[in-house]
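A single protein chain has been omitted from the complex, and every remaining protein chain is retained in its original position.
After this line comes subunit A, so read on.
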Amino acid sequence: MTAYQTGLLVILALNVLGAFAVYLPLSAGQLNLGIAGFMAVGAYAAAWLGNEQGWGATAAIAAGGGAAALVACAVAVPILRTHGIYLALATFALGQVITAVFLNLEPVGAAAGYPVTEHIGPAAVLLTTLGVAALVLLLSCTRFALCLTAIRSDAVVADLMGMPVRALKVAAFTLGAAIAGLSGGLYALHYNYVEAQHFGVMLSTYTVLYVLLGGTRSVWGPILGAAFFTLIPELLRASAGWRYAIFALLVILFMAWRPAGLLTGGLRLPWRRRAAEETP
């Protein structure tokens, strides 16, 4: 595998993690537009713990995920009082605030950026992503995931049926943030440099688009969306200056063709018989 291909695979892995971070709360109906802020928390936490506290790579990255989860849990209570477009706005503002804080935080380099001494190779990034993907897949077969879908469909009925709606929403939001923090930590230690500007509006927006384009109804949607957004612009590289125009056109066409995302149902897995075939 060439260095270019490996590099691309790492970017894909980080994007898939970001997409999962958006997907989990979205499956309960919460649009998190500030996901880059949680990635920044993870990245800076992992970088600082490695640089200043001498933590090993694994511990630092895990702590990055933990730090993002802590921040999410702390803000979840006020933020999840809002719904729909207001929740999106609140998370958007939160992402901006977090980035602004790091941009001015002298101990981690402020606007000059923050070099990271600990390093992890591409294999570590890919393996962690595979692990998280497996966990999210497992999670999607549990009652927890079913309850999140119920909350998205009708939160009032979910409450009447005895689901602890508030707690489930906080859990989905926090879990998403933890994955975002993890991806931030991996990013920091793989590229050995973090700067606050990277974790801006565009990163949050793209990450949300991976999920919306890929499909919000199954775990495979975010994976497909991230792959589409990461790989297609690369494939279009030959067309030089036109590649983003062609790419944008493709996105519009896909949204027109499949407004609910590329993947709407579950994946048609060959080893899983479909509903229609089960019943006579």
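Rule of thumb we're sticking to: a contact is a pair of C-beta atoms (placed from the backbone, for glycine too) under 8 Å apart; a residue touches a chain by one contact, two chains touch by 3 or more; residues count from 1.
The rule is short, and it goes like this: contacts and distances are computed from a predicted model.
S.K.: Of the options "Sulfite reductase [NADPH] hemoprotein beta-component", "ABC transporter ATP-binding protein", "Cytochrome C oxidase subunit IV" or "Outer membrane lipoprotein-sorting protein", which is the UniProt protein name for the chain that has been left out of view?
M.R.: "ABC transporter ATP-binding protein"
S.K.: Looking at A:160, A:202 or A:235, which makes contact with the chain not pictured?
M.R.: A:160
S.K.: Of the listed residues A:6, A:58, A:149 or A:192, which contacts the missing chain in the full complex?
M.R.: Among A:6, A:58, A:149 or A:192, only A:149 touches the chain that is not shown.
S.K.: Over the whole complex, note the residues of subunit A touching the chain we left out.
M.R.: Those residues of subunit A that touch the unshown chain are 143, 146-147, 149-150, 153-154, 156-157, 159-164, 274-276, 278-279.
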